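Omission of a single protein chain aside, the complex is shown with its protein chains in their original locations.
Labels A, B and C are assigned to the chains in the order they are written; within every chain, residues are numbered from 1.
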Amino acid sequence: MPAGEGKRHDGRAVAVSARIGVWLIGARGNVATTAMIGAHAIAREATATDGMVTERAPLTDLDLPAVESLVFGGHDIQAGSVVETAERLHERNGVPDRDTLDAVRDDLATIDDRIVTGTARNCGRTVAEIADDAAFDDETLSIREIVERIRADYAAFREDESLDRVVVVNVASSEPMPTDPDQYDSIAAIEAALDADDPLPASALYAYAAIDDGHPFVNFTPNAANALGGIQDLAERENVPHMGRDGKTGETLLKSALAPMFAGRNLRVLSWEGHNILGNRDGEVLEDDANKAGKLQSKGGVLDEILDDDIHNRVRIDYTPALGDWKTAWDDIRFQGFLDTQMKLQFTWEGSDSALAAPLVLDLVRLLAHADAQDEGGLQPHLASFFKDPLGVDEHDLSRQFERLSEYVDRHTNAATTEVETENSP
Amino acid sequence: MPAGEGKRHDGRAVAVSARIGVWLIGARGNVATTAMIGAHAIAREATATDGMVTERAPLTDLDLPAVESLVFGGHDIQAGSVVETAERLHERNGVPDRDTLDAVRDDLATIDDRIVTGTARNCGRTVAEIADDAAFDDETLSIREIVERIRADYAAFREDESLDRVVVVNVASSEPMPTDPDQYDSIAAIEAALDADDPLPASALYAYAAIDDGHPFVNFTPNAANALGGIQDLAERENVPHMGRDGKTGETLLKSALAPMFAGRNLRVLSWEGHNILGNRDGEVLEDDANKAGKLQSKGGVLDEILDDDIHNRVRIDYTPALGDWKTAWDDIRFQGFLDTQMKLQFTWEGSDSALAAPLVLDLVRLLAHADAQDEGGLQPHLASFFKDPLGVDEHDLSRQFERLSEYVDRHTNAATTEVETENSP
Amino acid sequence: MPAGEGKRHDGRAVAVSARIGVWLIGARGNVATTAMIGAHAIAREATATDGMVTERAPLTDLDLPAVESLVFGGHDIQAGSVVETAERLHERNGVPDRDTLDAVRDDLATIDDRIVTGTARNCGRTVAEIADDAAFDDETLSIREIVERIRADYAAFREDESLDRVVVVNVASSEPMPTDPDQYDSIAAIEAALDADDPLPASALYAYAAIDDGHPFVNFTPNAANALGGIQDLAERENVPHMGRDGKTGETLLKSALAPMFAGRNLRVLSWEGHNILGNRDGEVLEDDANKAGKLQSKGGVLDEILDDDIHNRVRIDYTPALGDWKTAWDDIRFQGFLDTQMKLQFTWEGSDSALAAPLVLDLVRLLAHADAQDEGGLQPHLASFFKDPLGVDEHDLSRQFERLSEYVDRHTNAATTEVETENSP
Partner (left out) sequence: MPAGEGKRHDGRAVAVSARIGVWLIGARGNVATTAMIGAHAIAREATATDGMVTERAPLTDLDLPAVESLVFGGHDIQAGSVVETAERLHERNGVPDRDTLDAVRDDLATIDDRIVTGTARNCGRTVAEIADDAAFDDETLSIREIVERIRADYAAFREDESLDRVVVVNVASSEPMPTDPDQYDSIAAIEAALDADDPLPASALYAYAAIDDGHPFVNFTPNAANALGGIQDLAERENVPHMGRDGKTGETLLKSALAPMFAGRNLRVLSWEGHNILGNRDGEVLEDDANKAGKLQSKGGVLDEILDDDIHNRVRIDYTPALGDWKTAWDDIRFQGFLDTQMKLQFTWEGSDSALAAPLVLDLVRLLAHADAQDEGGLQPHLASFFKDPLGVDEHDLSRQFERLSEYVDRHTNAATTEVETENSP
């Protein structure tokens, strides 16, 4: 199959005239860059759409904004550029390959002009070290002032690019968790914290600014952001669609597919050891135990929810530079079956981390834009399958999470059909 | 947790007075023997019920016959005894362990008295070689006569043991597939074949005799048996519940859990290589390509149904004596994701083959007895999750198959509740 | 092959009349217990000698003490007994199996009478917690007094059992490393430390007492013991054979077999990640980072010595109770070959830790007794293949280490032959 002819749908969506802005927090990072490369490569028919959930049936029946209609911009705190990140991804990992990179290099350069300095406030020591983009003086500003600045950046993007809608996506580095996140469980608590220059992490500031201004928001990271109760209340009040957290792309994806098998067969899981090695910047940041804590937390829930056994469940994440952006997860699962027999499953998963994550970013943008267009504010439980720790959703069984997505599609396509039928009926 | 206190339900079912007969075709084999060891060890509280699907919620809410109420008998064609098979399983594989074996040895000896010689007619060269139980002269009888004999064996078991119901389960060796199975797609065709002494394989004779006489029937093997259209029609006509085929215990179980993950994420599977090594008698019989063909066929459907990609899908089954009754499956899956990136998953599954299969045999007996008590004849699609090639069911997604089982339970427990409520209402 | 008929040599060694005492530090531990079970099971012809290096050619040509001639005793600091450890090993791991255990239970009970309380001085918090054998008041004694007590225990064993020779083997738990081990690099420094009640760890006290009294000594652990320079000097002065440290039984064994392959083919190793999971007491002690440090250090040298590349080399050791005494090592090796191509090797090693270690303990006892009989004092470089960190030897290539062992055998068997020939010549 020639590149670009993949499983593309019939072009109907392309007709949608809306221009959708995608504002990426961490825009010069690997996931952000890979998402932008992919969107433009698809638009230029230089690649297929494998890996995009919104490009498989029945989601292709939804009236989603076209990938071609997406306009990118964003915040980052390290110097450099999307083009540089793209070159490095090509050199070190072979993804994208050279032809694809050549096809979109100019598009990326254009995006680079729309990336502005963000804030690294309360993101921990390791992130502070990489924050060499000097223009934004974090030290002197109050967090209220930082929020105003972020708000202005969102607005300028919308205005400058004549966008119909801006979806904000957090794909920045993992931050340390705030101490006692429950203290921020109301809108009032959040406002008070902002007033008091409390050590709210950057992710919460980006999320607050987005939701307060009505921009749909996706938290693809394990960061606090919209996981805080007060931000969720704000989204309810403002009727802004949002979802998170932490994209489910590797080991946790497999856990959510495999654990239901053990549960359904009444096989008692005794231990589930996961060892992840990865060699990219994300791996480097996760070397810092403070930053790793949130990641381990968001990875932890799956097994507990699906298996009611009291299992020994450990996840290791180690930085191995030779792997570049590739991640290898090795999992060892021991379980007890009939006649108290101990048995095991071991798996090795090897993927390009960003190639797994990036299409989901595009999917989420399209689906949040859809929800926003339908005035469906608040958390989006039908998007649970995309996240390690789906906010507001207890269901971790992957197939059942997919069911919810299908049901959402059914609801919207049947409604459409019904309406059409109604309209056409005499 | 002390052995025997596992996840046992509250004892309600034990109260059911019914005596259920379990007639095992291949009764001296590993799966049959392990099922009998397990049932008696559970009855003697010498082991837990891990691995039994009917012992997990919500199935524990169904009014199923108690494990303790099961009475075993069966056919085999090799000399030897269940006690000997049990000893060998203990020596070579450690399953059962010595204490468990000691606890049930006398029970097994009692069962040995109820095992009679079956037929190896049209089971292929390899099975013929192991058929050293000399009493049943296959060579001289017509297949009509063989059927009569089987019929009489079923009836005698029921009578001798004062059973309320007999469920027949085929756990005999894999046979070669009959040439052109479609020729047997009506009751008339089956009857004509019986009259003409046509080379119908033994499994079909056992199935015909069972269903024609109203005994619920399970085909745990890849054999023709009730997969033949004519036998299915007969079960419809006689309103006898039956299901098959080929218990889903290892690699195929994993495929049905993992393939939906690739499909749901729009990850294009390019190749799925499966290499199975096992060291038991089943492995020895499957060394014979004729006998292996059916197994490979029943394993083949899962991926084709779930993934619409045109994938390279090969399954190897090799006999490695050192493994004893343990089976190792190594699978290598290559898939293509975003930006045409090729990635992979590899897994190793190591289980005691019979310990995986045996609890399902007990589950199926209980569930078929339940269906029979409810007058639910014909194929039982809610049991699809138990089989590699679920007869009459296209759904191979494991989670969705489990859903069907839950829905069945819901139907029956709500019905019960409703009835009760109705009864109690003024 | 019937148990016990294995690869046993011709019985010549059995004729050797010497009674050899084996004094095990950590005698109630898994390795010690498994060594004692094995020696007695071999003596009773209840098992084969697989796994013993001294039972393969050409070592069978050496005039070694017979396994049957070994008499066991030792120190431990936890309450309990060898019989209890043996029962637990059987229950949790299946090694030994029940028949073997039954065959040697009485032998083990006899040994239990010869086990006395040792010292847990300076073995760290975790070891202190398990030291519940109350008879030996560590708190009140000076370390000189402790040494005297150990000395007396060795002497009493020799006397009571009428032994020709006692070999002391340290198979106790891993201790934290002493601060700055180089401070103990002379006999004088050791003596001064003993006088000053310096925090020398228990392993050094056991080693000092053994070597000062002329007992050959084996350090099977990563502990300081005879790795200290002063102890090595003492062994030279007293002409006592000794060797260590840390038995090479799993991952490191594989590294020493595989790393030469990469070196010999000029394949540049970029990273070597090792993840070990184990569920026994040793694993529990190694959960404590202080105790783990020594282990990681002794594991670390192999790759550095064999590969001159600057590789990323990490070893994880995690405690996973479900594994019992079984250990799984998963290693992931990335290397660069021709045309800068990155490739990889991954392996999974699954062994019963004690079954791998115990035969080596017997081998080392026999080989040290041999050296002692030949007046070969000091370090024993021909035993390098047995250790992760072979004291005084830089060679880590397993095959070359085996060569040295063969050369030792050659030297001794040719010498013997030559002597005989000389004697017979006119």
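For the reader, a short list of remarks on this structure follows.
One rule holds in what follows: contacts are C-beta pairs under 8 Å (C-beta built on N, C-alpha and C of every residue); 3 or more make two chains touch, one makes a residue touch a chain.
None of these values were measured; they are calculated from a predicted model.
In the complete assembly, the contact with the undisplayed chain comes from C:56, out of C:56, C:125, C:237 or C:411.
Of B:45, B:273 or B:395, it is B:273 that touches the chain left out of the display. Taking the complete complex into account, C:348 is the one of C:183, C:297, C:348 or C:413 that touches the chain left out. Annotation: of B:186, B:342 or B:413, B:342 touches the absent chain (contact as defined above). Residues touching the missing chain, restricted to chain C, are 3, 7, 34, 37-38, 41, 47-53, 55-56, 95-97, 100, 253-254, 257-258, 260-261, 263-268, 336-341, 343-352, 355-356, 358-359, 385, 397-400, 402 (touch as defined at the top).
Residues of chain B that touch the chain left out of the display are 270-271, 273, 275, 277, 312, 314, 316, 318, 320-323, 328, 330, 332, 334, 342, 346, 348. In the full complex, chain A touches the omitted chain through residues 94, 98, 348.
Rule of thumb we're sticking to: only the chains that are shown with their structure count from here on.
Over half of the residue numbers found at the chain A and chain B interface occur in both copies, marking it as a same-residue contact.
Think of chain A turning onto chain C: fitted on CA atoms, that turn is 180 degrees, to the nearest 5. No other pair of chains has as many C-beta pairs in contact as A-B. Between the CA-based centres of chain A and chain C the separation comes to 51 Å, rounded to the whole angstrom. With centres defined as mean CA coordinates, chain B is found 43 Å away from chain A.
Counting partner chains per residue, chain B has residues 348 touching two or more of them.
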